[in-house]
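With one protein chain withheld, the remaining protein chains of the complex are depicted in position.
Showing chain A:
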Amino acid sequence: MLLISCPWCGPRDETEYHYGGQAHVPYPENPADLTDEQWAEYVFYRDNPKGPFAERWMHSIGCRRWFNVLRDTATHEVLTSYRLDEPRPELPQAGGIR
């Protein structure tokens, strides 16, 4: 079970949250100009890194707010969480880039 810190409510169990996929995927500026391939890329293609991954979560049982979480996909460690209007925090890379 993950222990995720909601920026508004503090640490709560994973069961109180709803997962929302990769964070920081911008909506295309001119969707009409996209080819089918580019549109498919935007809609379906997501990063799958091993290591820190920024993803969206929603505190569905609590304050019902969306926010971002930086989670290590290899260890499941929740590194940090931040609000949608905050930039992705820089992490100190103790062991270099994993």
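Just so we're on the same page, a residue touches a chain if its C-beta (ideal position, glycine included) is under 8 Å from a C-beta of that chain, and two chains touch if they have at least 3 such contacts; residues count from 1.
The definition used in the following text is that contacts and distances are computed from a predicted model.
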item	value
UniProt protein name of the chain not shown, from "Dipeptide/oligopeptide/nickel ABC transporter ATP-binding protein", "Response regulator transcription factor", "Signal recognition particle receptor FtsY" or "Sarcosine oxidase subunit gamma"	"Sarcosine oxidase subunit gamma"
Touch criterion as defined above, residue of A:V25, A:V43 or A:I61 at the omitted chain	A:I61
Sole residue of A:T15, A:T35 or A:N48 that reaches the chain not shown, by the stated touch rule	A:T15
Missing-partner contacts on chain A, residue numbers	6, 8-10, 12-13, 15-16, 61-65
